[in-house]
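Now for chain A:
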Amino acid sequence: MNGPGLNSIILALVTFIPLAGALLLLFVPQRERDIRVFSLVISLLAFVLSLHLPVHLQRAQGGFQYEVNIPWIPTPNIHYHMGVDGISSWLVVLTTFLTPLCVLISWKSIRERVKEFFILLLILETALIGVFVSLDLFLFYFFWEATLIPMALLIGMYGHGRRVYAAVKFFLYTMIASMFMLAAILWLYAKTGSFDFVTIQNAVRGGGVEGFATAAPWLFLGFFVAFAVKVPLFPLHTWLPDAHVEAPTAGSVLLAGVLLKMGTYGMLRFNLGLFPEQSRANAGWISVLALIGIIYGALVALVQPNMKKLIAYSSISHLGFVVLGIFSFTQTGLDGATFVMLAHGVSTGALFMLAGILYERRHTYEISEFGGLATPMPRYAALFLFIVLSSIGLPLLNGFVGEFLVLSGTFRTSALYGVLGATGVIWSACYLLWMYQRVFFGKVTHEINEVLPDLDLRERITLWPTAAAALVMGVAPLLWLNAIDPAVQSTLAPLTQMASKVVGR
Partner candidate 1 sequence: MVPLSYYLVLSGILFACGVLGFLIKRNIITIFMSIELMLNGVNLSFVAFAAQWHALSGQVFVFFVMVVAAAESAVGLAIIIAVYRTRQTLNVDQINLLKL
Partner candidate 2 sequence: MSASATPLAVEYVRILPELVLSIFGMAVMVLDPLIDERRNQRTLGNIALLGSLAAIIATLYQSQYPGPGFWNMVNVDAFSVFFHFLVTTVTAIVILTSYDYMEVQQIRAGEYYGLILFGAVGMCLMSSAVELVLIFIALEISSISTYILAGFRRRAAISSEASLKYFLLGSFATAFFLYGVALMFGATGSTSISVISQVLRSGQIPVLAYAGIALMFVGLGFKVAAAPFHIWTPDVYEGAPSPVVGFMSTAPKAAVFAVLLRIMFEANAPGRLWLIWVTAALSMTLGNIGALVQDNVKRLLAYSSIAHAGYLLVAFAALPSGGIPAAMFYTASYAAMNVGAFAVVSHFASAGERYVTLEDYSGLGRRSPLLAATLTIFLLSLIGIPITGGFFAKFYVFSAALQANLVGLVIIGVLNSAIGAYYYLRIIVMMYMREPREEAPVPAAPIGLRAALTLTVFATIYLGILPGGVLEYASRSAAELMRQ
């Protein structure tokens, strides 16, 4: 299944199949079971098709592949321009990998307004994929905003407790931040006459953009703020715990697994790609914020009584590693950052699913409500341990590779940052293992927990792929890294040129 035919339409297919599925869902199946099966089939189809991207990627090449570039709107000059490189192709696969699992995990927990739920989920998938494949800044912005509505509705309609507050907070935070990005995009358009990423990049590098030197710090910040809120970088993170705690499980999985990566992906692609000099100039304080995020997130996670909030804060900590890696400007650091994005998507996604499974049984996330669960639920406990270990960064599992690379990249630029970052790894072991101990070990403290059913078949089917992915990513990281590497190289090229210029002088 290759050849030029499929290559040229594969991105459109992967992106829009979920949307088409959502539209069909609106009209065709009526029974709730059919709706679930239908969405599962659609999301699996998207997953299978998306595997084409990394499989047939020309790994030696650094640039964008499977490109499609069609004029869409004449004024302003917007193109339907899509394409992926080694980094984004894997992020697309991550999205399509997690979505069917989200469908499965929501099989029973969503009982009301089922149709709307799966429609929103599929629309969200399209928007997420769109973010990663767009090469036209306008198209990118469009998909970026488009993720917002289904996600906010998922939280607000299907969440728990203070869901409305969480949904609105989430929406306003990201919406307001992305206004700054829009302003920056518009400035670039006004000066270059194009929304095309590659065109703008060339124009900026060629130095032919009038007034760029003075505007660049502001433009950099405009993009950066939008991305930093999504990541979320300390101190812009306050929406995340609320959103996570109130979101339904599938929402949390996609939120942690993919949405946060939109931010780091954006930094990698746009901040580094368009403003290499500004990135260098601002790397100092950004790295400090990332470090604060790593340590602060870990410390707050340590004291969380709520399992889901703990995982949410652990995300802040892990994403700090990604930002740290990106702004180390080293090949290993960026490789590692990209790898952490993927690994965190798998591990944390799985952790949220595990927490969700427990919530389905007990309707609470409070750690103190559990204890000694290893006795009634041995399978669950084993899987949980496996995922916890992968998240901590045990060698031979996926978390290790990325964090190791990030830290070794960081050490090269600043030993102090490296050391401080390394403490984050230790912290993550503390809070996760301590949580694990409190939930699973010891005697069963609450009577009701003694009869909790272990994982059923559906839940096992949901969780095994994540465990398998965690293992494979840990054992054979090169499968991923050799696609990521050339892409990172071409991203870093202008930065290293700049550095050698400095050294040469």
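The rule we apply is simple: a contact is a pair of C-beta atoms (placed from the backbone, for glycine too) under 8 Å apart; a residue touches a chain by one contact, two chains touch by 3 or more; residues count from 1.
Picked so that all candidates are chains of the complex that A comes from, given by their letters.
Bear in mind the structure is a predicted one, so any value in this text is a computation, not a measurement.
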Complex check, chain A vs 1 or 2: touching candidate is 2
Listed in rising order, the residues of chain A that touch candidate 2 in the complex are 73-76, 113, 116, 141-142, 145-146, 148-149, 153, 156-157, 163-164, 167-168, 171-172, 175-176, 179, 182-183, 186-187, 189-190
